[in-house]
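All protein chains of the complex are present and in place, except for one that has been dropped.
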Amino acid sequence: MTGLEYQAPASVDDAVGLLARFQGDARVLAGGTDLLVQLRSGRLKPGLVVDVKHIPEMREIKDAGDHFWVGGAVSCAELGEHEVIGAAWPGVVEASELIGSTQIQGRATPTGNLCNASPAADSVPAMIAAGARCVIAGPDGRRELPVEQVQKGPGKNALAKGELVVGFKIPKPAAHSGDAYLRLIPRTEMDIAVVGVGVALTVDAGGTVTAARVALGAVAPTALLVGDAAKAIIGSKLDDAALEKLDAAARAACKPIDDKRGTVAYRTKIAGVLARRAAKIAYDRARGR
Amino acid sequence: MSEGNGQAKNGGGLHWVGTRSIRPDGVDKVTGRANFGADFFMPGMLTGRVLRSPHPHARIRSIDASKALALPGVKAVVTCDDMPDIPAEEAFVGEGPMNFRDLSRNCLARGKALYDGHAVAAVAATTAAIAEQALGLIEVDYEVLPHVIDVEAAMRPDAPVLHDDVFTQGVDPAPTRPSNVAKRVQTGHGDLDAGFAAADVVVERHFTTKPVHQGYIEPHACVASVSEDGQTTIWGSSQGHFMIRAYVAKLLAMDISEIRVIPAEIGGGFGGKTLVYLEPVAVLLSRKSGRPVKMVMSREEVFRATGPTSGTAIRVKIGAKKDGTITAAEAECKYQAGGFPGSQVHAAAMTGFACYSLANVRIIGWDVCVNRPRCAAYRAPGAPMAAFAIESTVDEVAEKIGIDPIDLRLKNAAKSNSQSSYGPQFREIGYIETLKAAKEHPHYKAPLGPNQGRGIASGFWFNIGGESSAAINVNEDGTAVVATGSPDIGGSRASMALMAAEVLGIDQARIRPIVADTASIGYTFLTGGSRVTFATGMAVVESAKQVVQQLRERAAKIWDIDVDAVEWKDGEARPAGSNAGRFEPLSLKDLAAMAGKTGGPIIGRSALNAQGAGPGFGTHICDVEIDRETGKVTIVRYTAVQDVGKAIHPSYVEGQIQGGVAQGIGWALNEEYIYGDDGRLQNPGFLDYRMPVASDLPMIDAVMVEVPNPAHPYGARGVGEVPIVPPMAAVANAIYRAGGVRMPDLPMSPPRLLAALDGD
Partner (left out) sequence: MAKTHVTTTINGEPTEFLCEPQQTLLDVLRDELQLTGTKEGCGSGDCGACSVMVDGRLVCSCLVLGPEVEGRSIDTIEGMAHGEQLHPLQRHFLEDAALQCGVCTPGFLVAAKALLDRNPDPTETEVRFWLAGNLCRCTGYDKIIRAVMNAAAEMRGA
């Protein structure tokens, strides 16, 4: 066994320095719930792990004026316990809290969920629907990316050598907005999503949808932001006709695979069903019901 | 803590049997102190690891371990060359048919690897990391062969053949070419053609089931230590330490006297720990390295290389008259054996129609080799798949006739003294009692909500007796130790203490039941077949009776009267009637204190081969709710009625029923082995092998019906296996009532159900 080095830097700059300088595979350790499984199975054999949980900026959740800041080492359980974000973006919080068990929640982070780049990651469609952006630090400084641009394919992300996600900027929701995330799993807990759908929308005083974002998980190589699905409901009061159009648009966007967790036909059908159901929940939340 | 518990008065003049005592091994298990298979450490211990075939079917041309052996810290490498090449020999040491040669080759492949995960070589090293690294340095030259995974594909004439010496048994004329079909079995009686001709309704359906794993939470684990003179000690968890001893002796050509097996606590087995996988290998590694070797499987290894139970393809045909009388019933069951012959298809053929008293019945079974792990016993081995198919068909027959499914079963139910579908005459059985209790249960009449449906199904299991040894040592202070040779897999020590307390007349808390090692108690067949409370319980009761006899003799000696004039009542020796004389009673404690002066230590021991295990029947009621848009099934309510004979410890009987139901629900809805086209297992972990989690299930109402088994002193029947037999059909029948679709293929997972609902 080749040696594994463990480092726990206290700043983002130090973390970036370690990741950038290391010759060989270096990995960020936030919650570790994916990384340790991959280490144990031998799928990954990094020479260095950089534990980011000692970096204050990455441990922080705060109201930053025009947005919320969720640090990259904030666990799903911690996010779920944050009442302000839970009230503003219940769908984002629910999605994060669906990742694994209570035990996994205590460690796993939305950042890791994103960077692991599984198309089935639960928090990602909800974050995309919410319009969240990632702050990425690297040897050349910092940059921002919308969440939907971070995943590049199964197990592949947009981070370059030496880069890491410092945290999320989640916008403050507009008045009369609501979001929701639903997934289909065979059991009630502990499964990877067969399909996941995140919906965020805003309504006017009369109940007409004025803005919407719809994102799908587990139906393509990456989570998808589906513009046509949003268009299907914008301008509607989420009547049956609009929901039918939403269902059809969601299905049309699917490019799934057959695997041990679901078939192409099943995933496609369920994407439409869950889009309708999630939109209804988001709509009720936007209308304050 | 156990003081004062279980003091409640009990029916039938029983004081302890039937109470809910605190289990004697409980405190150690809630504090983390209990030692399971992987919890044992020895000085100088090495870690053993197994190299497994990545191919489902491959010839092993050569194995070169020189690079692994050169790695610092590696102390031994073993392959099949280190094991004797033993001849074929059929045996029944574990729970089911086994050929010693096959078992040897399952522990370390010889010539061919027969499934993804088949053990090929093993390493012992000073650390786990070094052992892992060494596995990567062993060079195996494989010639990959075509493989076959599906049972019906394996039966085709052009299928890749796993063994060139397997010729189908049980067919006439005997085949001249080898094939994957190892055996044909048949049970039944009567005239099927006449029976079907007399039927008003005939239903014929095809079913399939997937292999499922026993899913015990504790992976296989053991430590072996071989000393210079060959004396071998094995610590580990299994369903039978005498079984481990027998298999290791046979596979390694050792004398049984050279081997001592010390049982650890066992973290679940359900039939899956009735074979050896690691123990012979650990002994070889210890012998070669001169040091103790510990081997613990990973979860992935457990899935790839142990268990599971057979996947099956089953055809059922049932004919009935309009009044509900079944005139003919037939089934054909094709069971996957895995890489070596030996599926439980014979049990399927015997149990399939056992709930019914039938004039014309036949089941044909086929035992078929495929490139999967060699199947192992799993809770009522072989029965649940056939029951799923048959009970689903029975439900359809009831529907076609327009009769209540419980009434149909009552009409045809097997009864005491009726001839069983597999031949012998039943003695006292309680199937009808379970049907009546189910029908009268409030659950059966409770209203259902939208998209909900209610299903009924029944199940049968033989239960077995077998060889059991027990000893009771009365301590100087009047407490006692009850030693048996039966690993306690679900609370049996509590039952042993209760039965001993009942005979001795002392508080069960003063009795310490233990599981003794192979050198300390007589031979005892493994924990399986729902036999322990029945059979080992009989040995304990017999031992306790011997203790009582000795106590009476000691009292007679003290009082200087005839032993027949001493009676044992409520834990005391008393003069039997006024003619015997007037003496103050002597308690067990008094007599124990005086044992040295009255003839020495007081012990009772019994070794017997228990006969007369009472067959068990159960009838289950299941309510489901289906999501018509996603195909997801929620179990809303579940009631399991079972004839338990006599519940020695009702809490643990209920626990057996509830646990069996939960496993059956998992089998019904989501559990399955998923293989890719490459013949490799795709879901060797708890993430994608979906056993039920706590939020998947409702409370499970276990209703115990007690029709005593006359062969047992307190009427006990085996209870552990019956409850896994009915659930798959109960769920399927409930889904039909909720959604109008019959589900002939397991698991009834959301994609499958949605496709059926949508008519895809």
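By letter and in written order, the chains are A and B; residue numbering begins at 1 in each of them.
One rule holds for everything that comes next: a contact is a pair of C-beta atoms (placed from the backbone, for glycine too) under 8 Å apart; a residue touches a chain by one contact, two chains touch by 3 or more.
From a predicted model like this one, the values you see are computed outputs, not experimental measurements.
Checked against the full complex, the one of B:Y142, B:F196 or B:F270 touching the unshown chain is B:F270. Interface note: of B:R110, B:R184, B:R205 or B:R299, the residue touching the hidden chain in the full complex is B:R299. For the options B:F388, B:Y652 or B:Y675, the residue in contact with the chain missing from this view is B:Y652. Hidden from this view is one chain, which touches chain B at 1, 5, 20, 22-23, 25-27, 29-36, 38-39, 41, 129, 214-219, 265-270, 296, 298-299, 489-491, 651-652, 654-656, 658-663, 685-687, 691-695, 697, 699-700. Although one chain is not drawn, its touching partners on chain A can still be listed: residues 1, 3-6, 8, 29, 31-33, 36-37, 39-41, 49, 51, 53, 75, 77, 100-104, 106-107, 188-190.
Keep in mind that, in the parts below, only the chains that are shown with their structure count from here on.
The geometric centre of chain A is 44 Å away from that of chain B, both derived from CA atoms. Interface residues of chain B facing chain A in the complex, by the touch rule stated above, are 129-130, 132-133, 300, 629-632, 669-670, 674, 682-683, 686-688, 690, 692-693, 695-696, 749-751, 754-755, 758, 760.
Residue ranges of chain A in contact with chain B, taken from their complex: 1, 41, 184, 186-192, 194, 260-263, 265-266, 269-270, 273.
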